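For this view, one protein chain was removed and the others were kept in their places.
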Amino acid sequence: MLINCVAYQDGQKLADISVADISDWLAKPGCFIWVALRDASLDELLQMQEEFDLHPLAVEDAAHGHQRPKIEEYGDVVFVVMQLLEMHQGDVHVGEVAIFVGQNFVLSVRNGSQQSFLGVRERCERERELLKQGAGFVSYALMDAVVDRYFPLIEALEADLEAVESQIFVRGSARWNIERLYALKHRSAILRHAVVPLLEVVGKLHGGRVPAVCMTCQEYFRDVHDHLARINGAIDATRDTIGTAIQVNLSLVTIEESEVTKRLAAWAAIFAVSTALAGIWGMNFEVMPELKWAYGYPIALCIIVSMACFLYWRFRRRGWL
Amino acid sequence: MLINCVAYQDGQKLADISVADISDWLAKPGCFIWVALRDASLDELLQMQEEFDLHPLAVEDAAHGHQRPKIEEYGDVVFVVMQLLEMHQGDVHVGEVAIFVGQNFVLSVRNGSQQSFLGVRERCERERELLKQGAGFVSYALMDAVVDRYFPLIEALEADLEAVESQIFVRGSARWNIERLYALKHRSAILRHAVVPLLEVVGKLHGGRVPAVCMTCQEYFRDVHDHLARINGAIDATRDTIGTAIQVNLSLVTIEESEVTKRLAAWAAIFAVSTALAGIWGMNFEVMPELKWAYGYPIALCIIVSMACFLYWRFRRRGWL
Amino acid sequence: MLINCVAYQDGQKLADISVADISDWLAKPGCFIWVALRDASLDELLQMQEEFDLHPLAVEDAAHGHQRPKIEEYGDVVFVVMQLLEMHQGDVHVGEVAIFVGQNFVLSVRNGSQQSFLGVRERCERERELLKQGAGFVSYALMDAVVDRYFPLIEALEADLEAVESQIFVRGSARWNIERLYALKHRSAILRHAVVPLLEVVGKLHGGRVPAVCMTCQEYFRDVHDHLARINGAIDATRDTIGTAIQVNLSLVTIEESEVTKRLAAWAAIFAVSTALAGIWGMNFEVMPELKWAYGYPIALCIIVSMACFLYWRFRRRGWL
Amino acid sequence: MLINCVAYQDGQKLADISVADISDWLAKPGCFIWVALRDASLDELLQMQEEFDLHPLAVEDAAHGHQRPKIEEYGDVVFVVMQLLEMHQGDVHVGEVAIFVGQNFVLSVRNGSQQSFLGVRERCERERELLKQGAGFVSYALMDAVVDRYFPLIEALEADLEAVESQIFVRGSARWNIERLYALKHRSAILRHAVVPLLEVVGKLHGGRVPAVCMTCQEYFRDVHDHLARINGAIDATRDTIGTAIQVNLSLVTIEESEVTKRLAAWAAIFAVSTALAGIWGMNFEVMPELKWAYGYPIALCIIVSMACFLYWRFRRRGWL
Partner (left out) sequence: MLINCVAYQDGQKLADISVADISDWLAKPGCFIWVALRDASLDELLQMQEEFDLHPLAVEDAAHGHQRPKIEEYGDVVFVVMQLLEMHQGDVHVGEVAIFVGQNFVLSVRNGSQQSFLGVRERCERERELLKQGAGFVSYALMDAVVDRYFPLIEALEADLEAVESQIFVRGSARWNIERLYALKHRSAILRHAVVPLLEVVGKLHGGRVPAVCMTCQEYFRDVHDHLARINGAIDATRDTIGTAIQVNLSLVTIEESEVTKRLAAWAAIFAVSTALAGIWGMNFEVMPELKWAYGYPIALCIIVSMACFLYWRFRRRGWL
């Protein structure tokens, strides 16, 4: 579905143009075309391939989707794939955007995501100075918009992890903790999947040998790289904490179980002694003189109770009760 | 066993030729030979060595099989070994294909696998433009076919892992989970074994110093590399998840055991108290006045039952029952 | 908030100047400006941007804060971000300092931290020889001051870890240990977050291609790098020890539980035997000759006690009691 | 102990020569000397040092033994140390071979191992073409022979690991498994110790800057490198599997323990209820009307048995019995 197809000159919008005219406008000197597609059909993509003279492998990738984030050069054209991440009720939804950046055009193809880039276009049209810088800057603006939208997800992840951490030493919450930690690990893996490959390749857009079209915006791409590095650092820290938390949770369960076992041992011993003593005086031997004593029964009760109290005191001192 | 031995010119099939004539056809300018063997005997390989003037070490590797995936240059000839993976009833079967790529020939030797490359040949013959690109493109088409067949395996792995994950928090499924996770770990190891070494070496077919025969198809080999990177990323994510799942499973078993222990402690205590009290009134002392009371028995039963109820209520409040 | 804004020449303080005059002073040959801000407002930063002609991306980073430590070049200006760490009652408080280093100026912007750099300025003003070396040396002095303040934190971390280690083999301290270890892991993660990215980038200020302004002070920056490497080594060792300690703690809990289980098994067996024997002689069969014996009761007691003693001795020998 | 000391020319054996004559033969053009020592004394080594003009540090290493595998250049001479691994009744025995490779000589010194290289010499003498290639090829042949002898060890390791894996889900085998896994881990560590350092250095004998004497045999050394990479991959896979197996084994033990605990809880509860009921009717209250009923006893037994059956049924449904 075509969203926008606009020609610009000198940072100024010229006209909304039809797709079929793209190759004509591209031929005009100083003219810059910015096209946005959404959930594009194969036909639309093949038309774009023809108009912009794109490489078939790149178009195939844009059509198939489910790519890992990457930046590839096909001749003069830089082909960027990034994942669009959205939170829907605690789940992370993964969409995708493919961006073709040529000398005087930018084509973005968004798949399976509600995130719109209209804001980026509006800001670029408002600030004529920026748009003048051409395809390199526009591609930076799009990438920056995508990466900026990762921050709320990593912050939500950190907040949820802190919520679990605040519960981790609360008795009886082990099962809830472990379920939550597992879900957080899963979410962090999705984030990592989106960020790590991108981090590797964005590093090649500044510093060393840089594609011609990105040459003038190196400092901007370094900024995107820096944002990704920050997100990546946060994800790594989160994953590390989750790993430790799972381990610590296991330790705590074992500690709690150990405490319960001790307490069980203690009470079982107290009652076992009482039962054994009562059993002895419940034997039916004919000659058991104490049974005949006037105070036999109270004495027996005293012995049983004091035995129990002695054990209680001993176990208490050992910290078992 | 010889499957095909065909000479092409200008992307057009010339003739099915006999093995003995290969060296003659190779000498003709603009001629391109594509030979496919399957479970080749040593004799067949030695004949090929002679006809194509292959390096003895490479032929030895192709004959012995059980190589790790690799790409080696012997003079002008590029020697590729890849693993062919197939699922047979939950087990992964590992075959192997060795490909010799020369300036104007491609020789593929398939071992221990049902996967045929006839489809690749057909597509190449149909699209004359592609075949015109010669040995480099044909070797790409073969590698792409092998790598594409890895995707269903990794998808099956991910689906099976998700099936285990959906069971992981179900009580009583721990043993089944751990057996499945162990099997999945094993399967992911086989996949990894096939992918990782290949990923390393395919990276050398684009970008830097590239063998002459692959020079014109660099973008295609980058595409293969990208597919492998995607598979590798998926395998890594799977392995990571399996590791966490094993750990979480252990935690859950410990948590469940801890709950059972608590419950056991609680019921044991309730009955131990009852037994101890009954034992006391079962003693044979002569002077036990309550035994003579008219309502002694109901009172005793009340004491026992209320004692049990009190304990039940306490344990319930503590979350042990 | 402006703290200082001073012009120097030849290592000698010339005057406290007003912010508006900065660009005039910068134009004078041999003149060096050193400005310090604290929790600067966006207006102040924009004014600085204008006076010093700073890059907007760098100023944005300084304004937003929460950057990861980094060193970036914007043309001739080197932009440094470091984290300021302080201990407040066992918690690590994270502030930030951004430093702009130009050919003849240094601008430091401190955010959310009580740590002042007045001491650095005083020392520099006192030792005229050092200040003469200009912006490179001043930036070194500031970085050195920041990094030196990391040492007390890592030492506190090591001391706290040693305190836990001295408790780790003490029975009954498992829960306290694990809580402490988790907190220490958290603290070490914060430290690591501050140190690792800095370590990577400071390495680029000596040895290879070095920004012009840092060229003359390479050996000083190598010294900072060396300090960071030392801190990093200490953090790694700490993290490694914490990991092992958590594992060992879990083992110890399991060992202790196992000992308690054995002891419980032993005592339970002793009393179960007594109760069973007493129960047998408490049966109401009419023909139980031993019940009529004169010494039946003492013999029964002897059997019960000797049985208990035998079991006690056996369990003792096995190390269960 | 001297094993062989032979002079060759043009791939043809000239004569068995005495050690003292080595330096004379070396001086003859086109002459190639191949000496083999076994468990050499220091005197023998010093004589070799003199005859071949070897570097004292290399000779020292050959004399001391217990080196890590390495390849070092001393001027024109390449010095290779490899470990010789043999299985003796399940234990891995580690020997060592040091090889000095010069422009026209090879000296091998074998220590503490029964593995002979006579087969290598025989094959080389038989195939004159190969021997003609001189010191480089001979050193390849020796290294290849050493590395080939690693394969049976890694295969035995894999077979033993599979034997353990087939037992891992069998109940009651946990202790045996863990002992075996620990032993296998130990064995894999010894193998890894022999392979990993060698893998690193053999990589330098092909591709980049290669010692002059190995220049003509690069493809052969790449083959050795490939074998080592395969062994290394197999070792890594083995180690990974062992690690997972240890973890899984622990999980299984915990699961089994948990099942036993549940079963124990269930049976204990069934008998505790019976005992408690029997205890109640064993009390000595005078007024217990049910004791006088004609069918009191059968009713009591029925209650006890049906109670036990009810519990049995409930526990069965829960999967505890």
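The chains carry the letters A, B, C and D, assigned in the order they are written, with residues numbered from 1 in each.
As a working rule, contacts are C-beta pairs under 8 Å (C-beta built on N, C-alpha and C of every residue); 3 or more make two chains touch, one makes a residue touch a chain.
Keep in mind it's a predicted model, so treat the numbers as computed, not measured.
Touching the chain that is not shown, out of C:V19, C:A63, C:A156 or C:V273: C:V273 (per the contact rule at the top).
Considering the whole complex, the residue from D:I3, D:L46, D:A63 or D:I178 that touches the absent chain is D:I178. Mapped onto chain D, contacts with the missing chain fall at residues 55, 57, 67-68, 70, 72, 74, 172, 174-175, 178-179, 181-182, 185-186, 189, 193, 197, 243, 246-247, 249-250, 253-254, 256-257, 260-261, 263-264, 267-268, 271-272, 274-275, 278-279, 281-284, 288, 290-297, 300-301, 304.
For chain C, the residues touching the chain absent from view are 168-169, 219-220, 222-223, 226, 229-230, 233, 237, 240-241, 244-245, 247-248, 250-252, 254-255, 257-258, 261-262, 264-265, 268-269, 272-273, 275-276, 279-280, 282-288, 319.
Heads up, the rule we're going with is that only the chains that are shown with their structure count from here on.
The chain with its Cα centre farthest from the Cα centre of chain B is C.
Two copies of one chain, chain A and chain C, touch each other, and the residues they use overlap weakly: the shared fraction of interface numbers falls below half. The distance from the centre of chain A to the centre of chain C, with each centre set as the mean of the Cα atoms, comes to 24 Å. Taking each chain's centre as the mean of its C-alpha atoms, chain C lies 39 Å from chain D.
Of all residues in chain A, those touching 2 or more other chains are 247, 250, 254, 257, 261, 264, 268, 272, 275, 279, 282-284, 288, listed in ascending order.
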